[in-house]
Every structure is written in structure tokens, then in C-alpha cells.
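Just one protein chain is left out here, and the rest sit where they should.
Presenting chain A:
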Amino acid sequence: MFKVKRETSDGKLALILLLPSTLLILLLIGYPMLSNFYISFFEQPINPEFPAEFVGFENYIETLTNIDFYKSLGITLLYTLLVVVGSTALGLYVAIMFNRPFRFRKVARSLIILSYVTPSISLIFVWKYMFNSGYGIINYIGRDILHLFDRAPLWFDNPTSAFILVVLFAIWRYFPYAFIAFLAILQTISPTLYEAAEMDGANIWQKFKAVTLPAIMPVMLTVITLRTIWMFYMFEDVYLLTNKVNVLGVYLYETAFAFNDLGKASAISVILFLVISTLIIAIRKKVNLNASS
């Protein structure tokens, strides 16, 4: 209020500086988000030569009464839950492990991050190769060395084993994200806090609960929220690894580009959007409650 003049001059410059980014985002994210709603009310093939036909809520009704959608939703929720829990827990465990100085720590840290940095496509090939049912190294180890099974399962062609593998792949690939975030925050915790807790006779678990957990809570909240969102609409990794795990990202993609139904795909993305928003709000509320108690 006191700086009216300054505010207006800044406002003009801010408008100029922010114009390109805001315009692009409005045009290519804001508009598409709204047009998603619009398209979802039409029967809309990919080919623009065919006219769109208004169908009202039919796309939503068809989606919400289709058992495949609920199967896909269930798989996606389970996939998200397992990957979020697995990658967060592993990331935290490894970060605690690395929160002490040791030789080659820097090198080890860089090597751990490798799976997170490498493009999906490169990783997909080697996983498919390793789990090849005929000559894959995993079958060799399981069958000929450990004798866990006589006949190798068709790893990526069986819905159950394929699901386990996409979960393991995602945990392996994404835990370094949690690891980096946790390591950074752990290094800011003063060792005197642990020493004080030790003086009071706290054991490892009590120290973790009293010192580590409260300090890392905000980071944990962010890691969990973002990872939940990202896993919930995961498409690439699952689609490239197998065609037996129909997570919602894949379901949406196939509806649009394999079954030629853009309208229904839009309806699915609107539903997805609502589910993710609800999830985020739920996570935030839950963690806030815990933090205040």
C-alpha cells in the first residue's frame, strides 16, 4: 500500500517478463485442460475428416460402467501405492545409510542415481533382455543356479509377473529421487540433536522417531505427494515394458490412439484429474493431522 508507485512500475515489467511463459502455458496447458472437458462430451475419432458428434455424458457413462475401467483403476492404485511406499522407504533407508562420511561416498552416490538419470528406453531394453524367457540371465539364475523354478515364466506376458516387474522396475528407477531429497535434508540435521537424544538413553528407533522423522517430515510429504501423482498417471515405463499391465495411463492412451476414441479418452483424463486431486488433498490432510498431533 505504501509503495503504490513502485508496484505499478514493477507490474508493467513483470507483465513483459512473464508474458511469454504465461502465454505459452495458458495456450498449451490451460486451454487443453479446458478443451479436455469439451472434447469429453463428443464422439471424436482421431481423423479430423470425420466430424465430431455431441454425445453428452455418454463417454462418462460408458467409462464408469465399464468393468475394464475399474480393473485399470484398481491396478493403478495398487501400482501407485507399492511404488510410492517402496521407493520412498528405500530412498530413506539408503539416505540414512549415506548420511555418514565414508570412502567413495561421492562415487557411490553418483552410481546410485544412474537409473534415475538414464532414459526409460535404454532401461526397458535391458530389463526385457534380462527377463527374456529363453535366454535371460534371470531365468538362468533362477532355474539353473538357484533351482527356484523348472520352467521360466513368461515374465512380461503373464499379468501377475508383469505387474510385479513393473513395480520393481519403478522402485529401482525412482528411489534415487527420494534418496537425493532425503540425503539433502538429513545433512542439515545437527549431530548434537542425536547426541542429546543418546544422553537421554534413546535407542536407534527412538532417535529416528524423535529427531530424524520430524526434521524430514516436510520433505517426505513433498516426495510422497509428487511421487503419487507421477506414478498415478505413469504411461511410458509400463507401456514400453509390457502390454499386460493396463494402468490408467496406458488405458487412456490406448483408448485414444489404438481404439480411435478421443472423446472417451478425454473423459478418462477428466476422471483421472479428479481422482488425483482428491488423492493429493487426502495426503495433505492426513500428514498435516499427524504432524499437529
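Convention: a residue touches a chain if its C-beta (ideal position, glycine included) is under 8 Å from a C-beta of that chain, and two chains touch if they have at least 3 such contacts; residues count from 1.
We take it that contacts and distances are computed from a predicted model.
Within the choices "Carbohydrate ABC transporter permease", "Hydrogenase expression/formation protein HypE", "ABC transmembrane type-1 domain-containing protein" or "Ascorbate-specific PTS system EIIC component", the name that UniProt assigns to the complex's undisplayed chain is "Carbohydrate ABC transporter permease".
Note that of A:72, A:88, A:246 or A:266, the residue touching the chain absent from this view is A:266. Think of the hidden chain as still there; on chain A it touches residues 3, 6-7, 10-11, 13-15, 17-18, 20-22, 24-25, 28-29, 31-33, 35-36, 39, 46, 48, 94, 97, 101-106, 108, 110-115, 117-123, 125-130, 134-137, 140, 144, 172, 187-188, 198, 201, 226, 229, 233, 235-236, 239-240, 249, 252-253, 256-257, 262, 265-266, 269, 272-273, 276, 280.
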